[in-house]
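All protein chains but one are shown in place.
The block that comes next holds chain A.
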Amino acid sequence: MAQDPLRANTTPSEDAAGIAHVDGSGSAKHVRHVERHAEAGLPMRQALKQQHKIAETQIHDITEKFRTAAGALAVGQLVKDEYFTLFESITAIEIMDPKMDSGFLQPGETVEESYDALAPLLPEEVIGIMDQLLSYEMAWHTGYPLSQTLFTSVYIDKLLYPESRVFEEAQFYRGFVPDDKRPGVLLEVLRAYCLALIKCCDFVIAKIVGRDYYEEEDFCTHTYNRVLFVQVPMDVFQRELNAAMERLVEEETDMDEVLRNALVTRLEFRLDMLTALDLECPIERLQKYWPTILKSLTLIDETHHLGEPVPDAFSTKIQRRLASTVPPRPIVELDFKDAFQKLRQLCDDCVEATRFAALPVDPLEYQSFLWSYASRTPAPLPYSRAYLSTILFHPNTLNTSMSVPLMDLRTLLLPASPILDQSNWTLSPPRDILMPKPPRLQLALLIDEFTERAGQNYIDLWTALGQNRCRLRRMLGHVILGWDQLCQDTAAVDEDLMRVVHDMGIEDEVFPFPLTTWVYHKKLWMMEKMVLLGFEQDIYFPDEFAGMYHFLSEISSGRRTILFRIQAHISDRIYALQDHRTTSKSTSTSPPPSNPQDQPATQQSQDLHDAHTYLTSLLHEATATTALAAALSTFYIITLYLRLLPYPIRPFSTELLRHELRMKPFLTLQPPEVQAFDESVKSLQPYGPYLEPDDKRVWRELGDKEGLLWRVVDERLKEAKEGLQGLKKGGAGVARAGGVQAEWEEEVKRGLKSCVALGVAVAGVKGVVGALAEVGRDGGGHGGKGLGEDLGIRLEIPGIGEGKRYSEGWVVGKVGKVDKGKGKGKGK
């Protein structure tokens, strides 16, 4: 609602899947979008087709036909053809409406801006313009179109339009200028700065369109047919910047030293920026550039006050000449302070991203890193995210001896396993195709089949982790469905695998149905994350908390069960290995049949122990999630009965319908993860409806601090704390988050703090429930007397992003006292 009507006028956004690789040209990319739509024969396209045909058009006089047809209609009667879509209605404009018609001029208004780009500038003014450009650049980075930001600059416009045939033509003028109008040093300085800035934009667009992003939602790549020096190599811009710096120093000897330094700093900053943004920058050198930029940032900040703004050097009128159907829209003003903050954040985030290149080759470390990066606050800008995913999807990262999903699978389920023995891949099939293949070769082939199938799902998860946080949640929904399908497709491969394992007699060494188990485990993990993201994004109402935490707890508990079984299996294998060693020492028999030939027993035992430790860490984490979610769920059930949470009547909805809507993303999953509605009511409303509990024990139970539900909260809370403490003790490295140790530790700490906060809230509520026996005497439908604020307390739900939650996904209500007499009637 209240949509901006003109949104649709800009480039229709593309599916992420439709985005091709870097072509180094934002504008060319845009053209391609349009063509794509053309082929599909979509509405926008029809307009274009018609344009092309103009040349061959023949003219028919339809006046008479039109009159006759129109005569059949009443005045004011509307006619609509079926091709008139909402899209077209939104993109339509009304001629002569000043807000819609870009050609409409107010009386006395001119089409062209009258600013003279060749007029001499003071150094203060050049600084002012440069810093203003920086603000617009950052506004663009945060998602506004160039037309409302950088392209409002008269200087940038002059450089880009008309398009120069040779680079030297890109001046603040075209053609001949008399000598006395030729730009002086300061204008040359500004020109070099602008040129480099434009090239920076080109690099930024190319980097972003090379990755998955969402036009307008994340970023606007539209260049309105302006070509941002796509073909001009970077050194040309570096030369311009260096030349400008030299001239400043050599020719402007009279200039105030401070001002000159401020200008040089800005040119140097552009130079560094250009180098850092360069698409060709080799991955191993990435780390070098950002710190230099960060240093010059301080200098820019300190000298910003020297600048003198030149508002006339920016104009909305330029938009009229841009290739766009959108009428001029206001310039986006971003304060220098805020812009600067964004710039600093951009640099910090890129620095952080470069650390990815130094991670150990381990998809689980990558996953931790990606998760932690996506959780940074403020959220990384689209450029930084594209920057990280360029490193992530760099061939260097992906070119590993073992496929990425397989490494993950090995860590969780198949450490030191005969199934993944390298030698399996060295066997060749029998000459006679009628002969059965050797079992080990069969294993290798099955694993290959699986990894090939799973690769895309794995990439999908990584891709989702690179999106903005809102989209991450929604995309996870799709990724989960993909993994669900993978799980089903894998079942057959797993069966074949188990048959071979059986034939080889190595069942003891293989966790049953390892592939599906691994897929299933990952799927559950994603589901947990998705629910937590829902809390983090303020998707659920307070009266849904109990249900959603209950659901989270159920999923997590399922994952925990799997982890237990895997760990038990690993333990068995460790014992078996020890047993074997002791027996083989005493009896000196041959080595165990399946012991991978090139893997000494010590290595095998080490791998198994590592896996065991990793599983312990996972178990602590799953335990903590299961228990904390259960504790919160129960706490919110209690507070719903106590009417400490709002519980709207919702005339048009029912609990059943809301349950269905909430569970929609998970309803089709196999095996089913969603509790049937009746079941969930039983778990969530143990004493009957919250407003009319029909189980008479409710008040006695809730009034007794040792009552059943209270005991559940206390016990689960204790369990959650123990889980988190265990997790903390194991440490980030063991949890495969060594690359983001500080962030990981912080997250665990936040979990612990949430537990403490829940403990406090529980105590706060318990402190006032003594009076509930009174309520109980009236039985159920007493209309809420003695409940809610009559208890003398209020439960406040901390909002998102206010720093009031220890962890955004764990919403812990805060108990406050109600000022009797005053507080009544306020809130619910």
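Going forward, a residue touches a chain if its C-beta (ideal position, glycine included) is under 8 Å from a C-beta of that chain, and two chains touch if they have at least 3 such contacts; residues count from 1.
Just so we're on the same page, contacts and distances are computed from a predicted model.
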{"item": "Protein name as given in UniProt for the chain not displayed, \"Cytoplasmic tRNA 2-thiolation protein 2\", \"Ubiquitin-related modifier 1\", \"N-terminal methionine N(alpha)-acetyltransferase NatC\" or \"Vacuolar fusion protein MON1 homolog\"", "value": "\"N-terminal methionine N(alpha)-acetyltransferase NatC\""}
{"item": "Contacting the left-out chain in the complete assembly, out of A:453, A:474, A:697 or A:814", "value": "A:474"}
{"item": "Contact residue for the chain not shown (choose from A:141, A:317, A:662 or A:728)", "value": "A:662"}
{"item": "Residue numbers in chain A that touch the chain omitted from display", "value": "1-8, 12-13, 15-17, 37, 40, 42-44, 74, 76-78, 80, 84-90, 92-94, 97, 99-100, 142-144, 212, 214, 216-218, 329, 460, 463, 468-471, 473-475, 478-479, 481-482, 537-541, 544, 648-653, 656-658, 660-664, 667-668"}
